[in-house]
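As you look at this complex, bear in mind that one protein chain is not there, while each of the others sits in place.
Chain nomenclature is as follows: A, B and C, assigned in order of appearance, with residue numbering initiated at 1 for each chain independently.
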């Protein structure tokens, strides 16, 4: 089967997440990167594109140019990955959606609620698909956790605890002049009003909702900026109230020394509990109340079809972050091929899209609003 | 050196914590249990006492009888352990304090704030010592953590995360008629208004304060009673604001399947982080920011004098809950012997006493008040 | 019930294991230490004894004096703990056995095979009990593992892997003049011909045999003394052939940096596997073939009556080395009380005695012989 022709917006030199998207797109052999507006200037974009093996005439100076030119080619891109800072997501996505080009967009959805609403409108008006890379939902054991919860393995849900600590912003990395990642991710103009809540809290929120199938109705958030001069939050304590009576807490931090990328989810119901940690993603701990804890392993003992469907190698051969990310791309490929044949593939039920993106934006916005009111409860 | 003559109030058949106190008192050979008012009736008390090897005439039907009789004996008890349900603590402790008998009392301090205040007054008016068994502060690596924080190993503190999940009340154990522990611990008359926040949340609060040297100034608590018919909270989500600007969260739960006794503390400062888990108590994880995580082991590599002072066996020979508990008793013995010689032993600075007890009561009370106001911030 | 009157041989100042025995004897309140020949000179023995609260006239200058004097007292000791270096075990034990005083002796049995045989003869001729503190068999989850294997949970056994790495002799600690433990444990005169194989290999061998119920028929051992000047082995690689066709390996080392006291046992049969680690002793991993691994916890989910019988506190409240050791003492107390009433208590089936001691000596001897023949197979 011919590979899907893919373009990319953002992801030039010094970018982190662009390279991740490219590997994720390659792992299963479903996409070919053939065009790019990789940087904010034509010259840099050309340089980066050529280094990646793109043909020179498909290295564009702006996403607008790329959208127009590629839409006009017989062999033009069928899908585009948007991996820029957040404030560019909406405009870029709209340019491709308007031309029927499928969009795979990094999270959070946008930098502002207004952008988010505009993008949502564009998605609803386009026949093209919109997939948001809340990549942690691509991990096999997360897919399994979702299925187990949905099947009632935990009974009625009561408590969720989700956390996402990191330590890379413990010091003022954005003020050294050498860390572009730190710069834009702490710049409200480019990242949005949320700092840690936008960058990683939104992942934690998404993961909790994905696995439990519940929505946050209200939250109370106490945000801090511990590092002097920092313009956004770098630590957030949040209490959550979900529909259906489930309660929870969310902690995210970028100033917790000793934590690299510590996303962790725990869900408890009247009949059992589940625990999962991103840094050890091939395992899911399941305790039916009153019985010994069980170690369910990806593609091994206790794995369900939902996990096996997105596994590549047997149990004990660890899959990681890139494979989980690739599962979003593999799902997108499957959905795109179906769409090209006029069908809606049910994998879309598992892929984060505009709804998850809007929920994430409402989460970020609610955190900011709540914290501004001394952590009062706000409705999402 | 002659052993300290010890009495006990509570701790008869069906009790859990009484047996723990007795082992803790025996481990280091500093105490001899010689008298008891072990149960609420004279007959049961006698039975339990004889089974424990007490002489019959020192098995009392009430703590009042015991206090009076023992105070009148030349060989009367020098100290008493109070291990009853919470609502008895204050009256019992006062009876012995009034007679100059040192008191070792289980936590939380009392069932109500009024009892707490009365007890505090009694302590202040007595020459006898009052030690509260917030036993988790007795773990060697917790002593070390406290010392490291005090010495500035983490720099200025920013974030504390403390949690204490259990699962033993996932179902309505108090309604089966066969679980006395569950009955009194969920009975507001005997336990106090707090359920999980009183029973285990108070431990988590105490541990966070002990290690960081900070006090909670304000909290916002969202308490739940998930099990139908339960009269107290069985899950609590709490946001904390400490003096000095440190922020944190506390989660305690008795309905989290897969958690036995999961007290865990994490403390982060501008220079490093510490992590400790009660179920793995011989280890303390220390990360100086930017360096690899280090595994500090009790009585092993990286252990400080503070940990070694309360260790009995070399690293790799695990000490546990009973040894940690025994460190409170060993400290009490040291303080009592000094007091008998008219000295104040500095170990008292490490032992939880009336102040820690009052702080704990204020924590519980604040949780109840905050939750009643929809998790509004309340001042302790 | 009156406590059993206990004496102790060895265990004075600078000793490690004596203090462990004393705590183990105290934890369950079954013994009172009332006499001691704690050091090799009368003066030192007296000093150590008084520090421990013994009466002066029961501090003896030699075990012979103690045996004779105590046997002659109406209130003489009923049992004695022998915690000297290995070369003293046999003579000391025989002195007490000959007088009908029960013996609790540290391992390995003796320093030489000849001493072992003489001691075995003395045990067979005495009515007194002989208990050997292969303390690791006292851990609750080891008791459970033994019972599970015996009940066929693993099916026919195939493979055992046991290891016991430490690092405390990585450098020549015995040559510094400041480490008495290192001195006698590397001195063939006092410790026996085995170094690591005697000190810790014998524990590993014992544990494997205890849990599997199998005996080693043949072994091939490759011993090394890595530290220049060391007079005994400090590392041993051993292949094992058990009766019934089970095969295995044993590794012990005192020169493996990063290992404190890493005794670990893994047993595999045609139907399942078990894994246990001494440094994390409250857990037993059980995998029925083809099913998820299960975490069995002491006194918690999955614990059997065999484990519960020797547990003191609920799951999640970690018990450790001292409690496991105390379970040997508690068992000895139970057996001694029965013996005093003319009964044989079935707990003796669980307690290591002279047979386990002889098997251990044959293991050590076989390791030495095999290694001398370039690791040829030798029969035990």
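The rule we apply is simple: a residue touches a chain if its C-beta (ideal position, glycine included) is under 8 Å from a C-beta of that chain, and two chains touch if they have at least 3 such contacts.
Here the structure is a predicted model, which is why all the values come from computation and not from measurement.
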{"item": "Displayed chains contacted by the hidden chain, counting the whole assembly", "value": "A, B, C"}
{"item": "Of C:50, C:113, C:147 or C:249, the one touching the omitted chain in the full complex", "value": "C:249"}
{"item": "Touch with the omitted chain, as defined above, among A:163, A:222, A:319 or A:365", "value": "A:319"}
{"item": "Option from B:152, B:290 or B:346 whose C-beta touches the chain left out", "value": "B:290"}
{"item": "Option touching the unshown chain, where A:36, A:49 or A:300 are the choices", "value": "A:300"}
{"item": "Missing-chain contacts mapped onto chain C", "value": "154, 158-159, 161, 163, 167, 170-171, 220, 222, 224, 226, 235, 237, 239, 241, 247-249, 251, 253, 255-259, 266, 268-273, 275, 285-290, 293, 374-375, 377"}
{"item": "Chain A residues touching the omitted chain (full complex)", "value": "1-3, 16, 19-20, 22-23, 26-29, 53, 166, 259-262, 278-282, 297, 300, 312-323"}
{"item": "Absent chain, residues of chain B that touch it", "value": "286-287, 290-297, 301-302"}
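The working rule: only the chains that are shown with their structure count from here on.
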{"item": "By mean Cα position, the chain sitting nearest the middle", "value": "B"}
{"item": "For chain B placed onto chain C, the superposition rotation in degrees, Cα atoms, nearest 5", "value": "180"}
{"item": "Rounded Å distance, chain A centre to chain C centre (Cα mean)", "value": "55"}
{"item": "Centre-to-centre distance between chain C and chain B (centres being mean Cα positions), rounded to whole Å", "value": "35"}
{"item": "Contacts with two or more other chains, residues of chain C listed in rising order", "value": "297"}
